[in-house]
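A single protein chain has been removed from this complex, and every other one stays in its place.
The chains carry the letters A, B, C and D, assigned in the order they are written, with residues numbered from 1 in each.
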Amino acid sequence: MTELAVLPPDFAKEAAIMEKTWASKPGVIGWLSETGHKQIGLRYIVTAFLFFLAGGIEAALMRIQLLKPENHFLGPDAYNQIFTMHGSTMMFLFAVPIMEGFGVYLVPLMLGTHNVAFPKLNAFGYYIYLFGGLFLYTMFLLHAAPQAGWFSYVPLAGPQYSPGKGVDTWAQMITFTEVSGLVVAVELVVTTFKQRCPGMSLNRIPLFVWSMIVVSFMIIFAMPAVMIASGYLSLDRLVGTHLYNRSEGGDPLLYQHMFWFFGHPEVYIIFIPGLGFVSSILTAFTGRKIYGYTAMVSTLVVTAFLGFSVWVHHMFATGLPQLGESFFTAASLMIVLPTGVQIFCWIATIWSGRFRIATPVMYVIGFFLVFIVGGLTGVMLASIPIDWQVHDTYFVVAHFHYVLIGGALFPLFGAFHFWFPKWTGRMYSEVMGQISFWLLLIGFNVTFFPMHVLGLYGMPRRVYTYQPGMRWGNLNVLASAGAVFMALSVLTMIINFLVSRRAGRVAGANPWNADTLEWSLPSPPPVYNYLHVPTVSGLNAVWDAAPDQPYVTGMRFDRREILITRVLDAEPDHTEQLPGHSPWPFVLSCTMCIGLWGAIFFAWWFTIGAVLSGIALIGWFWPSDRELEDHILREKGELGGLELGMPEPVREEMP
Amino acid sequence: MTASTLAPIQSALHSAGPQAASIEHLWWVFFWICVVVYVITIAFFFIAAIRGRRRAEAVDNPAHDRRLGIFVSTCAAVTIATLFGLLFSSVATGNAIGTFGKNKPGQIEIEVTGHQWWWEVKYPDALAPANQITDANEIHIPIHTPVLLRLDTRDVIHSLWIPNLHGKRDLIPGRVNKFWIQADRPGVYRGQCAEFCGYQHAHMALTVVAESSADFLKWKSHMGEGAPTPMTPAQLRGQQVFLSAPCAKCHNILGLDAYGTLGPDLTHFRSRPTLAAGQLLNTRGNLAGWIMNAPAIKPGTTMPPNQLSGQEMSDLLAYLETLR
Amino acid sequence: MKRSLALLVILAVVACHRERRPLAPAAVDSQRPNPLRMGDLQPGPKQLAATGINNPYEGNAYAISEGQRLFAQYNCSGCHFHGGGGIGPPLMDAEWIYGSSPVNIFTTISEGRPNGMPSYGGHIPVYQIWQLTTYVRALGGFEPKGATSPRSEEMMAKRAEEPK
Amino acid sequence: MTQRVLDVAALTEGTADSRSLIWWGNLAMLAIEGTMFAMAMATYLYLRSTNLDWPPSTVPKPDLLMPTINTVMLLLSCIPAFIIDRASITKNMLPIRICQALSIAVGLLFLYIQYAVMVPSLGYKWSSHAYGSVVWVIIGMHTLHMVAATGETALLFLYSLFKPVLKKHLLDFRCTAVYWYFVALVWVPFYFIIFIEPWMQRKGS
Partner (left out) sequence: MVGATRRVRVRPQWLGGQAILLIVLLCAGCKAKTPDNKTFPFLQRYSANPSEKTDLVKLEGEDGQWIMPAKNYASTRFSGLNQINTGNVKNLKVAWTFSTGSDRGEEAAPIVVNNTMYIVTPFPNTLYALDLTQPGAPAKWSYKPKDMNNSAKGVACCDWVNRGCVYANGKIFFNTLDGKTAAVNAQTGDEVWVSQVADINRGESITMAPLVVKNKVLVGDSGGEFGVRGSLTALDSETGKQVWKAYSTGPDKDCLIGPGFHPFYDSDKGQDLGVKTWPPDAWKIGGGTTWGWISYDPALDLIYYGTGNPGPWNPEQRPGDNKWTCGMFARRPDTGEAVWAYQWSPHDVYDHDGINELLLLDLPINGQLRKVVVRPERNGYVYVLDRTTGQVLSANPFAFITSSTGVDLKTGRLQPVKEKAPGVGRVTRMICPPAPGAKDWEPSAYSPVTKLLYIPHANLCEDAEGLSANYIAGTPYVGSNVKMYAGPGGHRGEFDAWDPVAGKKIWTIKENFPLWSGTVATAGNVVFYGTMEGWFKAIDARTGQLLWQFKCGSGIIGQPITYQGPDGKQYVSILSGVGGWAGAIVAGQLDPHDGTAALGFVNAMSDLPQATTKGGMLYTFALP
């Protein structure tokens, strides 16, 4: 380790070069060619949030319809479309993408690198997600929305009982969003394993990053299942295969197996990032490292494994063999344990930390209050006999809203408030934040708690109406009333953010005194993230940094060069150049749209789209002449480092 | 207008049969354990939060962490123990229910077939097929007798759920699910389709009438009889209307030249409490409205609207009145 | 911008029609049309076709699907099977004894034909005859492919190598 | 105040071995596609378990000669792939070019035999029954991969003929070779399913 006798030079010149190297390009084409992870991450988050609002409006419409028995506000046709859109939107277009957005935005920052591993793929993932969602909503506005529920059980979703293009749209939307999810998963895994800054060995990876790794692995193994399931559905509907046609040897239950082999892990994919948020927020607000880091990481991994062995508990009512069912009961119950351990670890952390209160923490409190209820009702659902009674009733509706809103939305809203200063450089209004929290907490419980009772009192889910005299009326009124509070809460939060973005107090680099690396950057972070790749010497990077914590030198500023480190100990290994802007991801997603949307209407469009996509892919991988020359020169060793008047650095091994 | 006043209780917490009772019992076990767990966990959380609030500095040293370790592992151990307890009680209950009815005497077999959106109920008789009884949207069962339901569907997946008697079981194309129920208290219980099955999923209900064995046999022998011969001229004219209007294309009436299988069997349908799979009370007015324009009442139903003159309608109603 | 808007409107019209689901047809929402001329030959100058009624469900996916259901339930399939014919003539070939226009087919179903086609008029509601008409037209390949489904939940009647 | 630094200027830029990003990305993609193939396999086994008559008794016993030749040929094509893989490390262009040409030829021949000989003689279509559906789905999925692998190899082959071969291209060669192994090996279980199983004792008969 070289100790420099002088303070570091002024890096303004290098920063300017870096700014130029990593800058976004102007104009529409520039916007479409963007590959920066923060830009793409924010686009994910904003897009997903807009879909969340759409899903919320659909929820509100359903609550109006269910306000009174035999209501004629929506007919069965409209209601079925709306609840299908609500479920599909929330699961596929909001919950997963927004978590991915956070991952794309935060993971490279937390790891101390410049961008994700495959920036073009990242951009492609976003467009394909956006187009999938837009396609679904376009068809919705054209009255061609799916109406077979968000899990589109066959044969109801099959060619005979769902005529029209609705379910085809749904299946194709699944393909689009899953492709997007898969590419994000791949690049997050590779980024995390190969691009951590020196010193960030596996046991120093922030818990949020761990949660994203676990989620990414779950995505890699779960989402192919649903792509196959929805692909089969498309084939059945479009070219007449019989994979789900019982009479020709197919099986409707095959769909359920494959869907839930994805569908159950999907729930974990949605709330495990939430657990990561909770850990991040609690670390910052207790001022100590999370108690039981190893336990936390291993329970995440265990949850992921167990998550793949419980899918059958969505199918207890189908009449499967009893012995098998008992295994799934046991697995479903046991999955409580890892989550429970995490909760106890957090309690232990709070117990021994200096617990500060701010809106993000309020949401974490909300998470505890709500999510644990969802977890415990989950325990009930794991029991086969109880599941027989409450399966497909409002009890289940209540349960999974407690899990998903409690486990994902509360932490997510906490995360919004937590990282808001980092994105915008300004603080949100604490008062408004608290108001929106309390509105959400009260509204949520008023809406969904009665649903437990409704389910036990015999109200099945997905009914567009119900009959008077079923004793469900009052509770439904209550639920609908609660929805108003929830709507107000979201409204308050939006206003808070919109106003604070311009008028909020300037936040500074680290308003919360949080621990992860991104808080060492100015708010908002520069386009290139880190001028010098940092090094870390502890789990809580910011807290554990020495005053003279080394940074990495010897990397180029005029190229998008990143440092690749080793998987386990994050020793510097070699450098690689990342590609810059490229219009091809956008073009490729367009050609895929041509192929996959077109196939819904005319099979040959698939081939046309495939050929066009092949051309787009060649364009994608064709290196520009400048890149080539650069490479050639570099390989010949003729292109040296930049002469920037830096002191000649000396290579030094990390301790 | 609707079946409100007669709507019987449909609730998992008001069990009337042994299966529902043991599930209800299990449910309360789970419920109270979960309440206790919740209260304890949240209490820990708030105690921790209050302690944390009071602290000036976070504590982060190995000795302290060891104490926390004891806390966390104790909690985890208790969790495991609780889960095992729950698992055991659940599996025990499940086994008891699963083996219920097997090898018990006096079984009755009923075939329940789901249609979009009504239930076809058949009491088959393997030895004497002529004694088979066909009914719709209601199941009569004798009390204290295990009843084996064979569940099948003609279109999409449905799920039979009579919460007061048992949990639900899906009706899946291509596989016949067996399902035991038993009622211990006489009464009328409501059931409903619990798997989303299309437009009128909300209006696919059925009633279960649990009655004494004597009443059940009386009902059964009544059901076995054909429809009574119409007596009055209006009834006779009504019968002709029934046969010549679209009715007989879809509906069956024993003893009459009407063998349709698309809609419910109407031989004794006026003895059923409800119309349209539990949506309407079985009154003359509702019946007239239903015949006149069923899709307006139940959008998507396969029962078409009928254009009958006033005279034809009143004759038809007069005839249908006899089908008790 | 304008062009894309226009495109969207066209799309909307096309798609909306395909996806309309008349779940509650009014009891008197459609009347029986006058029969079309069966032949092309007319004495003297040609008069225009008298009927002003078109198939309200042309190109409508829900109607085709309902028609398919009714086609089986009212035993049309007992004679025509899945369009290949048997007791009745095939419905998927190019030959239409009594004409292939929607009103022709409606008339065939409603009024019957002398060589064995029963007359369903009055026995089933008019809107169902239109739904059947739409399905029969789909069998003949007259309805847009996008509105028809490639298979039902039954045995596959059509051979895959054949596009019909 | 002193500042310590970690200088990495001496590190090489880019690598053609398994430490590189693309290599990892390739592996992750194979994991995804492997899962999809596993799902297709699971579909087959699941439907096999729920059908009394499997393969359906109307399925003729397939002709084994050409499919077996095709499969063996595909498996043997792993050898040129392996040579490409090894030779890329030392940038030995001659064997690379020969083996690439060989791979392309095998790929095209495999596809030709598949679609000119094997598929037409199957005797059923995807719409014949669920068995037909699942077999065609498997063949279709594998074909897509085969086309991709052949196309990728062809592209790299042509590119390397006209443009300078750099380290990143050597990496591409190696990743393509790995992909080729995957595409070739994943066919083996499907070969058994489609061609051998109908010859074994049929379920239900």
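Note that a residue touches a chain if its C-beta (ideal position, glycine included) is under 8 Å from a C-beta of that chain, and two chains touch if they have at least 3 such contacts.
Just so it is clear, the structure is predicted and the values come from calculations on it, not from any experiment.
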(request) May I ask you to name the displayed chains that the omitted chain touches in the full complex? (result) A, B, C, D
(request) Looking beyond the chains shown, say which of C:23, C:63, C:92 or C:138 touches the absent one. (result) C:92
(request) Spell out the interface residues on chain D facing the chain that's missing from view. (result) 52-53, 56-58, 129, 204
(message) Take the complete complex as the reference. Which residues in chain A touch the chain that isn't displayed?
(response) 246-249
(request) For chain B, enumerate the residues touching the unshown chain of the complex. (result) 124, 126, 128-134, 154, 173-174, 224, 226, 248-250, 252, 254-255, 257, 259-262
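In this section, only the chains that are shown with their structure count from here on.
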(request) Quick one: report the Å distance separating chain B from chain D, using the average Cα coordinate of each chain. (result) 51
(request) Report, in whole Å, the distance between the mean C-alpha point of chain B and the mean C-alpha point of chain C. (result) 38
(request) Would you mind pulling out the distance in Å between where the CA atoms of chain C average out and where those of chain D do? (result) 47
(message) Where in chain A do residues touch at least two different other chains?
(response) 75-77, 155, 161, 239-240, 242, 245-248, 251, 253
(request) Find every residue in chain C that makes contact with two or more other chains and list them. (result) 21, 23-24, 150-151, 153, 156, 158, 160
(message) Could you list, by residue number, the parts of chain D that touch chain A in their complex?
(response) 1-15, 19-21, 24-25, 28-29, 31-33, 35-36, 39-40, 42-43, 46-47, 50-51, 53-54, 56, 126-134, 136-137, 151, 155, 163-164, 166-168
(message) Applying the document's contact rule, which stretches of chain B touch chain C when the two form their complex?
(response) 155, 173, 199, 246, 249-250, 262, 292-293, 295-296, 299-300, 302, 304-307
(message) Under the stated contact criterion, what part of chain B meets chain A in this complex?
(response) 2-7, 9-13, 20, 22-23, 26-27, 30-31, 34, 37-38, 41-42, 44-45, 47-49, 51-53, 55-60, 64-65, 68-69, 71-72, 75-76, 79-80, 83, 86-87, 90-91, 93-95, 97-98, 116, 155-157, 159, 161, 163, 166-170, 172-175, 177-179, 190, 192-203, 278-279, 299-300
